[in-house]
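With one protein chain removed, the remaining protein chains of the complex are shown where they sit.
Note that the chains take the letters A, B and C in the order they are written out, and that residue 1 is the start of every chain.
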Amino acid sequence: MGMVGGGQGSFIGAVHRIAAALDQQIELTAGVFSRDEANSAATAARLHVPRSYKSYEEMAAAEAALPADQRIDFVSIVTPNNAHFGPSKAFLEAGIHVVCDKPLALTLEQAEELVKIVEKSGLVFALTHNYTGHPMVRQARKMFASGELGVVRKVLVEYLQDWLMTPQEKHGSKQASWRTNPAESGIGGALGDIGTHALNLVEYVTGDPLVSICADTSIFLPDRKLDEDVNALMRFEGGGKGVLTVSQIACGEENGLTLRVYGSEGAISWAQENPNYLHVYKHGQPRQTYSRGNAGYLSAEATAVTRIPTGHPEGYLEAFATIYVDAVEAIRRHIAGNPMTRAEYKFPTVYDGLRGMQFIYKAVESAEKGAVWVLMPERS
Amino acid sequence: MGMVGGGQGSFIGAVHRIAAALDQQIELTAGVFSRDEANSAATAARLHVPRSYKSYEEMAAAEAALPADQRIDFVSIVTPNNAHFGPSKAFLEAGIHVVCDKPLALTLEQAEELVKIVEKSGLVFALTHNYTGHPMVRQARKMFASGELGVVRKVLVEYLQDWLMTPQEKHGSKQASWRTNPAESGIGGALGDIGTHALNLVEYVTGDPLVSICADTSIFLPDRKLDEDVNALMRFEGGGKGVLTVSQIACGEENGLTLRVYGSEGAISWAQENPNYLHVYKHGQPRQTYSRGNAGYLSAEATAVTRIPTGHPEGYLEAFATIYVDAVEAIRRHIAGNPMTRAEYKFPTVYDGLRGMQFIYKAVESAEKGAVWVLMPERS
Amino acid sequence: MGMVGGGQGSFIGAVHRIAAALDQQIELTAGVFSRDEANSAATAARLHVPRSYKSYEEMAAAEAALPADQRIDFVSIVTPNNAHFGPSKAFLEAGIHVVCDKPLALTLEQAEELVKIVEKSGLVFALTHNYTGHPMVRQARKMFASGELGVVRKVLVEYLQDWLMTPQEKHGSKQASWRTNPAESGIGGALGDIGTHALNLVEYVTGDPLVSICADTSIFLPDRKLDEDVNALMRFEGGGKGVLTVSQIACGEENGLTLRVYGSEGAISWAQENPNYLHVYKHGQPRQTYSRGNAGYLSAEATAVTRIPTGHPEGYLEAFATIYVDAVEAIRRHIAGNPMTRAEYKFPTVYDGLRGMQFIYKAVESAEKGAVWVLMPERS
Partner (left out) sequence: MGMVGGGQGSFIGAVHRIAAALDQQIELTAGVFSRDEANSAATAARLHVPRSYKSYEEMAAAEAALPADQRIDFVSIVTPNNAHFGPSKAFLEAGIHVVCDKPLALTLEQAEELVKIVEKSGLVFALTHNYTGHPMVRQARKMFASGELGVVRKVLVEYLQDWLMTPQEKHGSKQASWRTNPAESGIGGALGDIGTHALNLVEYVTGDPLVSICADTSIFLPDRKLDEDVNALMRFEGGGKGVLTVSQIACGEENGLTLRVYGSEGAISWAQENPNYLHVYKHGQPRQTYSRGNAGYLSAEATAVTRIPTGHPEGYLEAFATIYVDAVEAIRRHIAGNPMTRAEYKFPTVYDGLRGMQFIYKAVESAEKGAVWVLMPERS
């Protein structure tokens, strides 16, 4: 594996490295960790990465030129949003598979172009909507796919944080700085950073696409240019309705991503902050708590991505690692000359990335028009 | 106390009787418990109520004609929505104070007229938005009023049930029957039954009035005419935004009324199903759980309405009883010739009732226009 | 109903009055509320109690002399432990039924004598181990009685408080004063006050009697004479084992009474502070949460004692009221000439009271010998 981004001051770079290392199938052997050369070199040295480059263009070219058994099999792109498209394009065109952080790109246009590049390349492109790696999220998805919970009637998804309720970006926080800067983040603030996770989780679990949205966005702190908070109404293809609410200024909230879906036959509730449990409701029956790791009653999809026994909590990093495991499996199949079909991919793809960008653009459009209903494009 | 409604098959009548009896200040001495005379008489006999009448008109006249020390001091009206206005008017015009269940009336016009009747009478009129009787709700209100939680930025209120996810009204449920019948309930279904509670709770706690709403209502079961489910965006006078979501078809939910309010300095979270706790968040500090009954750190407003020590749970009936205690205090003051001012009332009044009717009408208007923003009238 | 005790400064007197009033079947018409005559008279006046007496002896004699339709049907004794025996004896011997607070008496000898007095009288004697009135406790009892949870293997019962972790009795707390005074409380401190509740709950739910106990008691505050904290091992007749831990100095605990029972086929967990739920475990199945009020899956025993719909919490007072409802039912049957058999009683009786006193004495004996095993007498 190679890496683009993830130098000093990055949060998500270290997460990707742990996620990649956890299952002992991936070795980090090349990278350009920062646009700052000193930072990049220092990071490479600290991490004992043998091949350190000065730019992603150089890296893509050099790696592609190496013999197949020496070069990286894939690159992991962990930069801010404005540096997703360039590296993705470069590596794909160099014949190297890509794992990329979300959202997919800085603009919708980039996203649309990247879909074409991926399609043309035939390579694996995985987007780290990491919450889809949780066993109990996969259990929920399976339960809706099987029909046992009926038709979706109501969806309540939340992603609530408070870390931007003070102007961190004015006090040296690199994380806050790029996330509040349209030049680096794009047109979405909370929408892009956490709203895309929320929508992806909804569509992943229910399989029922969003068809229209009415989004009310807010900025409370002075000098902020991007949405800090969003409340949105949703309508789904299957006739269900719902609410999406995300915030980065909701005092006391840490990473409050929760999903509740009420179907005509049953319902589920899941919370990222205690992700080992899935609450399952059937009308007129006692509420049930499904617990990760119980092969006796969980689906194969849920038990396949569990590493330790029930009652020993897995967390954020384990689910993130599962995205890597899934991507590596697809890359191995590709290398073996037997590439997976899109239906076989277990991880979010470039199409999920496009979907996220459409969501950001349509939510911003809705908000700018006064929080009116706008139609979502069909899912690719 | 007299009672109108609450015969065989009623749910809320028994609740009012327990609430009135609990603190041993109120005796039920007269009533017309049903339009069905046999039901009414049987109920009176079962409850050992000395004076049983055939109609509320008869009752209002007869009670008013009794000497002051023999007649009822107030009447409790616990009928379906379509029978709130008539009895309220009759008793007020007969000089008898009123406690009335919510929503205030069948129509907005009735509500507006009732405001005038109450004002003209100078009598006490209490509306049983019972959740405002919870000690920890009063604590929350006090905390916003004091300013310690800052300006309201985000409000998330939910009231989720599932008891109407099957067509109970087709199988003999009296409760389901009138609540799904516009002739008895008015133009709101879940909106009137539980949505009014949700909005009342929000405005009671924050003191920050709703200024506009965008409501998306749904009917999922065949043959239903009233909304079963509502998702709505809210905007408040102080600049905050929010979401209101209510449902009577959310599988697995019982009486999931929860309120979360995020201010610029702190936040609260409260849940009706476990009402003895108020979760309080301050940015950068550990989350706190305020527990009912702790005079050491709770406000006087919260401790004044507690009957038992901390850790011994109070519930729905105790909070309901507090509305009666508060109303009785106002009635006593009135009888003593020293009536309370509106500001002194601790219980919801006819103005809260009007507000609820405005909410129903504006939400329905929004929904009928396709879930667009509509302005709320100013609070009276 | 008459009352002995419950004057100014009493906590439990007001609780009994609310519990008795809640279901509107009982009227308080006579009482001696305090040994202090002024306090007693003032309380009678405040509560509008028509017949106020100067002593329980006078009251028992005077009430017994009244015509049957005028005198009290039963008396409620809500005094400290040292004043349970005298009034109980006096009223029973006057032919008046008794509801008495726990523990049964000051000494084991009094308890044993009271059993004989009750048996000789043939009257109803109810002891307010109020937690047995909770619907979900009755559900748990039913589930063990039915055998569906198998044989009891492990019992963990806790009752944790912290209100005596400071020397309240030195600062004017009447509650703390008598509870820390052996002359008023007897030989048990926390053992008598809350330990008896814990043991009663265990035996009530499992039906499996305690056969031996090894109790380690502690006093941490200076000048205290009675146990503040107890940890005890238990062995049961059916072969199960367990732990009982109670404390009045466990910092941060309010009324943390919890019961967990693990059987060979299933298990339950219940907590007094959120009593509307019973957690039910079956090996290899998802955990279930039974919720009060769901007639569809709860036993008749649990639904019979519920007043309001599921999701509207009932609490401490409602369960307490259920003991009164049950006692009144037995008293009515007695008055009707068709007295209940002991097996028909749904409420704790004088035998439960004797059991509690045996528990206190055996636990103290164990502790005094260095926390060694001592045998419990057989249950009467």
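What to note about this one:
One rule holds for everything that comes next: contacts are C-beta pairs under 8 Å (C-beta built on N, C-alpha and C of every residue); 3 or more make two chains touch, one makes a residue touch a chain.
Given the structure is predicted, the values throughout are model-derived calculations rather than measurements.
The residue touching the chain not shown here, chosen from A:80, A:135, A:275 or A:348, is A:275.
For the chain missing from the display, the contacting residue among C:133, C:189, C:242 or C:353 is C:242, taking the whole complex into account.
Here one chain is not drawn; of A:86, A:256 or A:353, the residue touching it is A:256. In the complete assembly, the contact with the undisplayed chain comes from A:308, out of A:38, A:66 or A:308.
Mapped onto chain B, the footprint of the missing chain covers residues 280, 284-291, 294, 296-297. Although one chain is not displayed, chain A still touches it through residues 11, 14-15, 17-18, 21-24, 28, 47, 161, 163, 253-256, 272-276, 291, 293, 307-318.
Interface with the hidden chain, as seen from chain C, comprises residues 153-154, 156, 158, 162, 165-166, 214, 216, 218, 220, 229, 231-233, 235, 239, 241-243, 245, 247, 249-253, 262-267, 281-283, 287, 370-373.
Simple rule for what comes next: only the chains that are shown with their structure count from here on.
Same-residue interface: chain B and chain C share over half of the residue numbers found at their contact. Rounded to whole angstrom, the centroid-to-centroid distance between chain A and chain C, based on C-alpha atoms, equals 55 Å.
One finds 35 Å separating the Cα centroids of chain B and chain C. In chain B, the residues touching two or more other chains are 253.
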